[in-house]
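For this view, one protein chain was removed and the others were kept in their places.
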Amino acid sequence: MQHWLQLADRDPAALRKLVTLAADIKAGRTVPDAIAGKILTMVFFNPSLRTRTSFEAAMARFGGSAICLSVGGDTWQLEHRGGAVMNGAASEHVREAAAVLSRYGDALAVRSFAKMNDAREDARDPVLHGFAEHATVPLINMESAVEHPCQGLADWLTMHERLGDTAGRRFVLSWAPHIKPLPRAVPHSAVLAAAAAGMHVTIAHPSGYQLDPDVITQAEAWTAAAGTTLTVTDQQVAATRAADVVYAKSWGAVGLYGDAPAQAESFRTQADWQITPGHLSATAHLLHCLPVRRNVVISDAALDQHHTTIVDQAENRLWTQAAILQHLFTSQER
Amino acid sequence: MQHWLQLADRDPAALRKLVTLAADIKAGRTVPDAIAGKILTMVFFNPSLRTRTSFEAAMARFGGSAICLSVGGDTWQLEHRGGAVMNGAASEHVREAAAVLSRYGDALAVRSFAKMNDAREDARDPVLHGFAEHATVPLINMESAVEHPCQGLADWLTMHERLGDTAGRRFVLSWAPHIKPLPRAVPHSAVLAAAAAGMHVTIAHPSGYQLDPDVITQAEAWTAAAGTTLTVTDQQVAATRAADVVYAKSWGAVGLYGDAPAQAESFRTQADWQITPGHLSATAHLLHCLPVRRNVVISDAALDQHHTTIVDQAENRLWTQAAILQHLFTSQER
Partner (left out) sequence: MQHWLQLADRDPAALRKLVTLAADIKAGRTVPDAIAGKILTMVFFNPSLRTRTSFEAAMARFGGSAICLSVGGDTWQLEHRGGAVMNGAASEHVREAAAVLSRYGDALAVRSFAKMNDAREDARDPVLHGFAEHATVPLINMESAVEHPCQGLADWLTMHERLGDTAGRRFVLSWAPHIKPLPRAVPHSAVLAAAAAGMHVTIAHPSGYQLDPDVITQAEAWTAAAGTTLTVTDQQVAATRAADVVYAKSWGAVGLYGDAPAQAESFRTQADWQITPGHLSATAHLLHCLPVRRNVVISDAALDQHHTTIVDQAENRLWTQAAILQHLFTSQER
């Protein structure tokens, strides 16, 4: 039995096979026949629009079904620490929850965002790994503290559709301002996907907005193996104007976790990192994972010009997740 | 590709065909075979009991499936204005949301009630039309600021079941008191349905409770074409006692939007508009869209006497929505 926890857990060749499978499913060349009759149980500790809908649609479209549980917020909390005396808010331990939910369906999926209080705690991804340890069916990461691997695979498929062979093409992840600090799981997986796709990777962000060092190390290993480069820069426009693909994304500064006024001031002083048509060459493709705040993260003009690509990118969640499900269900059977 | 946005968008003959199709589906004379294998994505900005359950049941019963998203309240808001700088509560624009959700399923349905701050803004029905503009699959109105066309069609089917030929029969919509001001979408669609069904239409309400003038104009055009009449009166009992069908419904006064004490006082002084057996002739049928507050809107005695009709009316949501889905899915294919 396999889980689907992080892009970093797999090698680029295995990831490429999944992208190819997704493209085949999308084109109707392959039917993911292992989904039929299966039940996917999804556990959301955080809200979702695209992830939930695309997983439900993938299950329904290929003859399976999905169960959605919204267990976050004030209503129900889960303990993941060993030995805890559970006299606080959490009424159930992940040991029981993961084991029991594994008995009702054929796969389990969990969304649990970074808490953004303590970057080292987030880097351990405790809720995801708690589920993985106790699940007895394949576990899917629907965005954890560290990665959003379903998004990363959809990003890759979209670049493949736009560029054909991605090897040696120039991928630039550009930080953008926002009104509140967001987690880094999406940029982490985007960088890993681009590195695994054999692209030159540039990460453009202002000082203080570095990504997780372990993710960077993994991406560097993949670019080195592919004979490409990984560069970090604070020269946004120079980077994005040279790109084949610009991936716009905002995230919070680790050093400002818990300091909302300083984070807000940082966004204000870097407001000109908003992506506009001037950031993009005539042949560049613009990606964003959505939801996107128009005229904060990306200007109307840039977004409207690249609307079809970004909607295709969201649609590709459906096809890459169908590929992931097919892979997990058939790996399980072997 | 067609949408299902308002009764007012279609002509009475087309609406009648849908009622006939619904009756045929209910009787088992027709199977809405275009639903099988389809996915309906429902987006709720407001709560729902009947609408959600009847759509889910219609999809499941005929081999499709439904995805329900509750995106209203504090958790997630949607921008619909062009050019907005999205630095407020809304984290996604309808341009992206409608386009993306169109990619996952085969039809999209939206519920977005009137805000009841500004009647002219509500009359533009901005959320519904924002979705309609950007959806690339058929869009269904599950109650917007202006109309509740699924309810209107169920109302018509119920009157057809009780009366047989509805042409020339007397339909009276009677305002009723409540404890809070409700939107006018249901009475709007009920009046349009009765007009399209060829009935004489009377709207009884106290001074200040007029319906939307555009809806009245449309209903008048349909009654004129049918050779029937549309009358507005404040003489409730005279109107309802002469009716073949009394449709009880409360709604708020446009002039009192935002003035809760004045609205409450208006309800108190018109408390005798509550529908009782004394309002109804021996042969009259009583309708209500539900939920209904007993002994506020309708007395126990009147409601219990007409319980079966009102439950049939709610059940007819299932059959008319199956007809709408069948119509949209087959129109799409042509």
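Note that the chains take the letters A and B in the order they are written out, and that residue 1 is the start of every chain.
Just so we're on the same page, a residue touches a chain if its C-beta (ideal position, glycine included) is under 8 Å from a C-beta of that chain, and two chains touch if they have at least 3 such contacts.
If you're wondering where the values come from, they're calculated on a predicted model, not measured in any experiment.
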item	value
Hidden partner chain, touching residue among A:V31, A:I67 or A:L163	A:I67
Absent-chain contact - pick from B:Q2, B:T53, B:T229 or B:S331	B:T53
Residue ranges of chain A at the interface with the undisplayed chain	39, 41, 65, 67, 69, 71, 75-76, 79, 82-87, 90-93, 95-97, 99-101, 103-105
Interface with the undisplayed chain - residues on chain B	47, 49-50, 52-54, 56-57, 60-61, 65, 179, 290-296, 300, 307, 310-311, 314-315, 318
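Here is the rule we go by: only the chains that are shown with their structure count from here on.
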item	value
Rounded Å distance between chain A and chain B, as computed from the means of their C-alpha atoms	40
